[in-house]
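Only one protein chain is missing from this complex, and each of the others stays in its spot.
Chain nomenclature is as follows: A, B, C, D and E, assigned in order of appearance, with residue numbering initiated at 1 for each chain independently.
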Amino acid sequence: MHVRAFVAEMEQLAPPALAEEFDAGRIGLVVEGRTKIRTVCCALDATPSVVKRAVAARAGMLLVHHTPLWAPVTSLTGPTASLMRDVLAAGLNVYVMHTNFDHAACGVNDALAELLGLENTEPLSLGLVGDCTLTVKEIARRLACPLRVWGKVPGIGRLGIAGGSGFDLSLLEEAKGKGAEAFLSAELKHAVYRSAPLPCIEATHYALEAPAMKRLATQRGWRYIDDPPVLTPVP
Amino acid sequence: MHVRAFVAEMEQLAPPALAEEFDAGRIGLVVEGRTKIRTVCCALDATPSVVKRAVAARAGMLLVHHTPLWAPVTSLTGPTASLMRDVLAAGLNVYVMHTNFDHAACGVNDALAELLGLENTEPLSLGLVGDCTLTVKEIARRLACPLRVWGKVPGIGRLGIAGGSGFDLSLLEEAKGKGAEAFLSAELKHAVYRSAPLPCIEATHYALEAPAMKRLATQRGWRYIDDPPVLTPVP
Amino acid sequence: MHVRAFVAEMEQLAPPALAEEFDAGRIGLVVEGRTKIRTVCCALDATPSVVKRAVAARAGMLLVHHTPLWAPVTSLTGPTASLMRDVLAAGLNVYVMHTNFDHAACGVNDALAELLGLENTEPLSLGLVGDCTLTVKEIARRLACPLRVWGKVPGIGRLGIAGGSGFDLSLLEEAKGKGAEAFLSAELKHAVYRSAPLPCIEATHYALEAPAMKRLATQRGWRYIDDPPVLTPVP
Amino acid sequence: MHVRAFVAEMEQLAPPALAEEFDAGRIGLVVEGRTKIRTVCCALDATPSVVKRAVAARAGMLLVHHTPLWAPVTSLTGPTASLMRDVLAAGLNVYVMHTNFDHAACGVNDALAELLGLENTEPLSLGLVGDCTLTVKEIARRLACPLRVWGKVPGIGRLGIAGGSGFDLSLLEEAKGKGAEAFLSAELKHAVYRSAPLPCIEATHYALEAPAMKRLATQRGWRYIDDPPVLTPVP
Amino acid sequence: MHVRAFVAEMEQLAPPALAEEFDAGRIGLVVEGRTKIRTVCCALDATPSVVKRAVAARAGMLLVHHTPLWAPVTSLTGPTASLMRDVLAAGLNVYVMHTNFDHAACGVNDALAELLGLENTEPLSLGLVGDCTLTVKEIARRLACPLRVWGKVPGIGRLGIAGGSGFDLSLLEEAKGKGAEAFLSAELKHAVYRSAPLPCIEATHYALEAPAMKRLATQRGWRYIDDPPVLTPVP
Partner (left out) sequence: MHVRAFVAEMEQLAPPALAEEFDAGRIGLVVEGRTKIRTVCCALDATPSVVKRAVAARAGMLLVHHTPLWAPVTSLTGPTASLMRDVLAAGLNVYVMHTNFDHAACGVNDALAELLGLENTEPLSLGLVGDCTLTVKEIARRLACPLRVWGKVPGIGRLGIAGGSGFDLSLLEEAKGKGAEAFLSAELKHAVYRSAPLPCIEATHYALEAPAMKRLATQRGWRYIDDPPVLTPVP
């Protein structure tokens, strides 16, 4: 498959026009490798370990959610130089779908809702709300991730979710306005908790966003390369 | 005691000149009440509950770490109006020590180091590093806070700490350069974890900053009003 | 009457969308008090004296033209703290109509034109022009305000007016283009006078804007609280 | 006299370094004419009438307080083209001393203080305060300018003054701190009056600044060209 | 002819709306002289020599491509004062057509294409491409200007052109996309050459833009005042 054909397919799946403005220049084909692709790998982040496994699998394309070149660079040194050497020397292409995939119909939040079995879903400006029959423990189990619950969650009923770093006060208000009784996301700040109109269920960024990449890999017959954070709750 | 005398004392303890630039206009006497103070209360945040308890205690002064008026306002409505009504109607003064207290000799990180029994401490640009004989479990016990440990912590030995939201890559590098084998702070972001040169021990913002306020209240004979987040780890 | 009903009525009278951009966040309900309103007071400015009289009148709402919180604040101290204490402790709401009322059909300039008996009026980008049969002395009498006349005014005939601080060169040119032979406003600057294409009649800001607030109070059966500047011409 | 010698003399009188930043490029020799000067004229503004009288007097130099080219231009059209034609065709130089003259020891406020007979003067960040034995009527007479007095002035005693547009809240506070019981300047805004800590005596910009130019002309044997605003108080 | 009639004619020829944003305030009537025009002169730049010749020709209007007042001024000194004295004292108007003339149908690039006999032309975002039967030597002869050829030009065939300083990478790419085999413009930078997708033929700014002014003068019966740079190639 030609790399241009792959790009065209992905642009249909998650149109670049859906991305937030801050993603300008940070999505799409961010590293250009060889033009013919046979094997596609997929991961959440292009970590050194993920890249090495993709190269070992002789992949021509690595599809990720987070770009390996976020801050604009005028030099390639340290870990960035190592990573780019591995990628470029192998002729590996790196393609990024970020906030365009968050907002896509088949994207991050849709996969998360499916994993949690949410029903009667309604979209939010980011994420969605839906009826949830799981307990917090069952959510933790499905996400394969320890949770921190902020505030009292007597029973969930209707749940707001936003993959990634979605604890934003205006988003919480919007979710509450649509009946949410709790909100699931990652990276809660103290100041947001203090003003939050809903109890907050905090997972990890990885646990919320990986399901969409895994599901996509399964659908397309690609290889998903798992590289979750090493996380231990104490106690 | 005249409010001006109280302000002068606090400015000696945590000189405003130590504050970060973003704190301009957000520290010191942020709400002006009556001029004579008999009772001083102290807390981390001026939450509605804290203010009500301070008013019930007939306090003339409430000393806090986080200002109740962070974003500049041109109106007083909703929760801000309620809070300011309680404060102003009672003639309560609100005094804020924020990053000036973080950087002060006797401040946030010093109290935290004392609580954890750190020795041979060296200052960082924010926070400090010191020798630590505690296990992660014992740290959790002393902080009275569940922890999330990111990465492998075989044994701590030398620990970097930064009260509040201190997981910053350049700070982690600085701590590593001074021998730290792990770093304790709050509000770790996924992207920082991915590049972190040290294992990260994530507590809550409250657990790390409250000790300094408590210690100060004890030293001065004030009343500390505790209002920790309601947090439950699952599983 | 519920405060929300009052707000809805006022938004019909002077739609927020008519306001200049610099008024963003500075019009509408700028201080939130009790939700049920029986008595409404009205004034040009929320001065300490006006607020005390409104509180004494047991008003639930004070409608003003100029917001008491123009510059964004991160603290409440000095005269602002005193004023806000009086307002909040009494549960008084403060509602502001500023440039939206200047531009409204029934607003500041319309009331001024009525007071001066202008006919055949045409709107300007701010204010209006109309035929005027008064002498300058009679204008001073109707406005109850001493005037300063800059330049020679042989006879007025057609007059441009702009409530508030409206001596702007492009506005004067616009008025001249619509036949104005003199322009009435407040706060004339030396540099504007030097280039002015029309004689300028300078009243006070208060004298030009109060009529609209008084007329509105009369129409609605509210109490207008007068608080004009103490001004003495010499000689 | 060579124009460079004249410039050197004036730079000693009112050093450019004393000027406010906003005067950058707007003081000094702003129009360059012939290099040999015999006759110097002096005025507050380079109005068309002033320029015509200077040209008629065969002046080689016109010294003014306010530059005729305030806003930067990329064209010379309308009144600016006419004025510059008169100036350039006659080989007239135009030299401007603005805020450097306001701040100079012998400058605008010093001349004003002398005219009003102020004693025991103390400098402000702009203007000065001094003991004043005049009544408001006598001030009006000396300035040859009708006044507007805002607030009650029982007796002056100690007076703050600032030539030009000097009613600034922080300046009024500074003057009050140095014992002022009233403040004399020009172009008072309504919002400043509402918060002013002192009664305000409002003259015209011209009446406050012309005395320094007149005095300078007298001292140097130049011709002062008077062009006051045409101002009639009503009633 | 009234100057307003002349302006109206020119605005039809090269509508101001076609100009680039950076030309705001720098095109049209930039110096206003007498209102009745009999003689029109035309040149590329309003150099001192051009102005003197226009004045000697008793011209009422000088039409140029480059404004004599590019950088905004708050003073008229040195060469600018001399030039403006000559212009204003003679009552000469100066009218500028810059990027509006570059983009106009009958403008800079159209005249250049005609001079070079280009056929089958297609417009670019700036300039155009067309079939060219000339050799590089013949181009030099027609432009009356020595050239510098960067890269190898085996035979031109299809040529991109842009009057003025048009060596811009995205423009070169656009030209290449439309079949260009070389690009003719002025002021090539080293960094652009290094990435240029086409050989670059570098003429002078004057040689590329003067033809349009000359042609216009001929068409209208005006006098063209030639003032080319003094340029000698070595060796």
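The working rule: a residue touches a chain if its C-beta (ideal position, glycine included) is under 8 Å from a C-beta of that chain, and two chains touch if they have at least 3 such contacts.
What you are looking at is a predicted structure, and each value in this text was computed from that prediction instead of being measured.
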One chain isn't displayed here. Which of the visible ones does it touch? A, E
In the whole complex, of A:Thr47, A:Thr67 or A:Asn100, the residue touching the missing chain would be A:Thr67
Even though one chain is hidden, which residues of chain A still touch it in the full complex? 25-26, 28-33, 67, 69-78, 81, 84-85, 88-89
Tell me where the left-out chain touches chain E, residue by residue. 45, 47, 66, 70, 79, 136-137, 139-140, 146-152, 165, 186-191, 193-195, 204-206, 229-235
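The definition used in the following text is that only the chains that are shown with their structure count from here on.
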Which is the least count of steps on a path of touching chains running from chain C to chain E? 2
Grouped by touching, with chain C left out, the other chains give A, B | D, E
How big is the rotation relating chain B to chain E when the fit is done on Cα atoms? Please round to the nearest 5 degrees. 180
Centroid spacing, where centroids are CA-atom means, of chain D and chain E in whole angstrom: 46
Quick one: report the Å distance separating chain A from chain D, using the average Cα coordinate of each chain. 66
Round to the nearest whole Å and give the separation of the Cα centres of chain A and chain C. 54
List, in ascending order, every residue of chain E touching at least 2 other chains. none
Chain touch graph shape: choose line, ring, star, complete or other and state it. line
